[in-house]
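Complex shown without one protein chain; remaining protein chains in place.
Labels for the chains are A and B, by order of writing; each one numbers its residues from 1.
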Amino acid sequence: MPQVRIIAKNFMDMVAALPAMKLDKLYDNSFICEAILRSLPPLAKKYVLQMLCVELPVNSKSMEEWVLPDGASKHRVAIDRLVQLRIFTETKKKGDVTYTLNPIFQTNLKKLLVYGVVLPREPMPSSVTVRRPSSEELEAFALEQWECFLLQLINSSQTERPSNISSSMMKTFQRGLVTQRDREAPRLTESGFQFLLMDTNAQLWYIIREYITSSEERGIDSADLISFLLELSFHVTGEAYNINTLTEVQKNTIKDFTDLGLVKLQQGRKESWFIPTRLATNLSVSLTDTSSRKQGFVVVETNFRLYAYSSSKLHCEILRLFARIEYQLPNLIVGAITKESLYGAFDNCITAEQIISFLQQNAHPRVAERIPSVPENVTDQIRLWETDLNRVEMTTAYYYDEFPSRDLFDGAVDYARSYNGLLWEAPDDSKKMRLVVRAENHGHMREYLSGQK
Amino acid sequence: MGHGEKSHRPSKKHKSSAKESIPVEDYEAYVGGEELDDDVRGDGEVKKRDFTKLELKPDHMNRPLWACADGRIFLETFSALYKQAYDFLIAIAEPVCRPESMHEYNLTPHSLYAAVSVGLETQTIISVLDKLSKTKLPKEMIDFIHGSTANYGKVKLVLKKNRYYVESPFPEVLKKLLRDDVISKSRIIPEGANGNGGFTISKTLGEIAADSSGLLNEAELAAAAEEKETHAFEIDPSQVEKVKERCLPNALNYPMLEEYDFRNDTVNPDLDMELKPQAQPRPYQEKSLSKMFGNGRARSGIIVLPCGAGKSLVGVSAASRIKKSCLCLATNAVSVDQWAFQFKLWSTIRDEHICRFTSDSKERFRGNAGVVVTTYNMVAFGGKRSEESEKIIEEIRNREWGLLLMDEVHVVPAQMFRKVIAITKSHCKLGLTATLVREDERITDLNFLIGPKLYEANWLDLVKGGFIANVQCAEVWCPMTKEFFAEYLKKENSKKKQALYVMNPNKFRACEFLIRFHEQQRGDKIIVFADNLFALTEYAMKLRKPMIYGATSHVERTKILEAFKTSRDVNTVFLSKVGDNSIDIPEANVIIQISSHAGSRRQEAQRLGRILRAKGKLRDRMAGGKEEYNAFFYSLVSTDTQEMYYSTKRQQFLIDQGYSFKVITSLPPPDSGADLSYHRLDEQLHLLTKVLTAGDDAVGLEQLDEDVDDIALHKSRRFSGSMSAMSGANGMVYMEYSTGKNKNGKGQMKSKPKDPAKRHHLFKKRFA
């Protein structure tokens, strides 16, 4: 994923950020406890299991002895995470630090060990659920839904059919990604462009995060939502789950998830069910932060031509951000990276590095093993064009001259420098005493100069 | 559909302003001057080429190409069927670009004409294309192929036992032609004509398709390989040109293919020549020959191979197969010598059967068949000739040539072609070239004057196979110094812009650095190219290196080249554009280009060609071998000047062949360079004064002399009106320099540059 300014925090960060009350409530559900456990870094997992039957607080010093000296930093990370998630309670007494396992969490996890995994709901037998999609069909459905959603999100004219997502919800998602000045056609913001260059998982997280944070506006408890998402992520892709096992709120949520491609809804003669797609179950993959690598699809040639093995309109829109699209075929998009197309991208604050890393991350397997996967002359040129745009730097400033004395001049130079406002000073050997200071520091300079008189 | 048409609508605003500012030097004074200006863009908007509705075949993964309704074809080079698909596509379509993973081609009327003439039939083209295509073929493309090939290749002009026949497998077409007055009047009706409309009927061998490997060798081709019945009528030899003209697309639109049934030619005497056993044509050379001789006859057409890939062996092989008298045309006297040498090198031809006809050597072969090597100019020359020349030309005129072998066909102007072809009577014409720049409208002329393109090799494949050198190309960015740039920007210096960016001290230093690096670190042999004579002399003098330009005498030239070849102390030679194609320097493996002719893509390719000849052992040169990169091409460019524009434009042809130019931004490296020239400001300023005081004309491009490049002279005469450069008054600039390393100072200097009119006179004198 390109380094972008949108921080697509991972799901666990979001869980950890919940208020204590809500976190504790979350742990009432033994399934959630298991989910959380599975999401922990390996060392933290070990600590939880080691503490499972320990009722008393454990001293931090003795805990440190559990790891070899070179594991100290991992130890720190593990402990921090556990404390953040309130799985460990930290107590400080006279300089002594001790940890206790969250009792609710502990109880539920023990129950789990004794009685086995308690799924929130069981898959329905295939005898009941007819016409279940094949895994390819489901995959295609998910991607189509997601793509359709994204196209709508960026207000593309390529959208073939609007999704059912309410316009108010869409507006929520668009916050920060799309701006619209009155009467003008909406356009992507800088973040919007960067968002499009992220991989699907990162994009999904961004959207889910917006969905959760805005849930209170819709009168939904964010902890409920998080716990439902966690449940969902531990379901099995392609299995059918009965709608009737859901609460009213969850039933509404599942409709939104259908539009995002997380689940597919089907109706039988008597019952209806939802089928989680890979997008939903990937939520749990992202829980442990291993981003699943998609197969790349882009070939860039030394003559700046670009071939994308994709039938996705969205890919086409993304490539259009920085390339000139020339041909569209059923499974191939042909374009060229030109100076003009790149200047367009730079205007939208997409950086050369983002474009290059997008091309590298999505390199077609044919060229992915090649080093470099994107020809060097192309990446060099993209960077050079960017540098070329930044050759002239302009700063609003004040120019000072006519200093009555060398002392005053030197003092003023030092003063300006102390504010980090000095832009230029006449070289020492110059007879003329002149300096240029950022405009925002002019007030200070004036004060200083009048004070010295 | 890809008719190669260009939109000439007004270009986008800033583009057009860029265009206007391109200075006078953009006129094509360069040899040829024929590159069509392709800067005129369409309206800048990319047409929607949305072919997403094409139906993808279920097994599309196994097929190598996509075909679009507008004629564009995309080919995956990593497909298992790449080789077959390439051979097929190069026969039916024009390559647009051929980098590593994906090739692009355009289907055009010309390319289909070529396809038909190498024996591919409409139905074969469509069905093979369909087999290779990942999608169902667009209807538009099928219609286009039908439309374009409906008439092409249906009629052949055959010279049999010295009688001309118009031949076709379709009697109805012949009938149609005969409805034309000119043609019917030209017809010679044999005695005792029978019922078949009076046509002679015979069987000819079908195509033995060279590319009939695997996929292509199926039912369609099997049909083509069968014997075919052909109908023919004879025409009056004196009317051949008229009949041909009537058949052209602008008239009856049945362009005639020319084939030579040399095996059955009992009238013209055979020439005793064979390829020597050590002359082993490489696979691509073999392939080009098989396209030419596919059906046992010799077809007229053009073969395109990169420089250094062994065009001459193809030419000599063709002559050895036909085994009849051969007239070989080159662009200048130096090439004539080289061709004569190649004939002797590769074939068993006896010395007395080959001769050269140039202004300096007027040889004649003995016996009743032989090879004559000469220049286009010698044949096309319209002025008064010497008695001796007149005799030779008369012989050339009267002889019936088995093969007319034409080198570097891309540089020869169309009128000259017409003249040459009108003067010489030949059964078969083979054109050779390395750089068929595709925007060139001349391709139309070449198509009908010589014949279609028979084969075109893929540069990258030859590099991978180790047949030509793997060249590292680099564009070295040299920032202008403050003082030079200030002068460059001044309006009053508009005529000196070129001199200023070429003489940019930072460029000079980069050049000096590179020469040192390659001479000392790698022991390489270096050619430095400068079109600008002022720069050439300045650089060569300052760096104390020998140089060769138009006015350098033959003796001195030979001396310098010999030293470059053999001496360990002479490792760099400075060349003006005389070195672009007429000087053979196989030892060189590094090129540094300090100035060039505007945006000529062809010149760039030709210069690269100087170092393409592969050296060393084959296995070392192959991909991954220990000498994978053993050749270097540097183009030195002053940044922020028009040179940047030209440089990018020049590279386009090579880039389309898969070459890439690495940009190098700081040479010499920041921590070095104190020992290089023009390190001090006062030296730089002195140089600046020199550039500014030189006359505007003196700092322009070199005009070539007649003994350098005959064709160039021909062109420069035509352009003389726009070239005031050599008008005399600026002789003083030349006064300061001698040519190359001249011990006695001003010994061989040119007293005065020649007046074009006078040079014309000199040119005449050679023949008088």
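FYI, a residue touches a chain if its C-beta (ideal position, glycine included) is under 8 Å from a C-beta of that chain, and two chains touch if they have at least 3 such contacts.
Following the convention adopted for this analysis, contacts and distances are computed from a predicted model.
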Omitted chain, identified by the protein name its UniProt record gives, among "MIP18 family-like domain-containing protein", "Trafficking protein particle complex 3", "Nicastrin" or "General transcription and DNA repair factor IIH subunit TFB5": "General transcription and DNA repair factor IIH subunit TFB5"
Touch with the omitted chain, as defined above, among A:D256, A:E326 or A:E353: A:E326
Given B:D270, B:E286, B:E400 or B:D640, the one touching the chain that is not displayed: B:D640
Those residues of chain A which, in the complete complex, touch the missing chain: 324, 326, 336, 338-340, 388, 391-404, 408, 412, 423-424, 426-427, 434, 436, 439, 442, 445-446, 449
Sites on chain B contacted by the missing partner chain, in the whole complex: 14-15, 17-18, 21-22, 38-42, 46, 479-482, 485-486, 489-491, 599, 639-642, 644-649, 652
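Keep in mind that, in the parts below, only the chains that are shown with their structure count from here on.
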Distance between the centres, which are taken as Cα means, of chain B and chain A, whole angstrom: 54
Chain B residues within the chain A interface of the complex: 46, 49-56, 60, 66, 68, 72, 74, 78, 97, 99-102, 104, 134-135, 655-656, 658-663, 665
Sites on chain A touched by chain B in the complex: 299, 301-303, 305, 307, 311, 324-332, 334, 366-367, 375-377, 380-381, 384
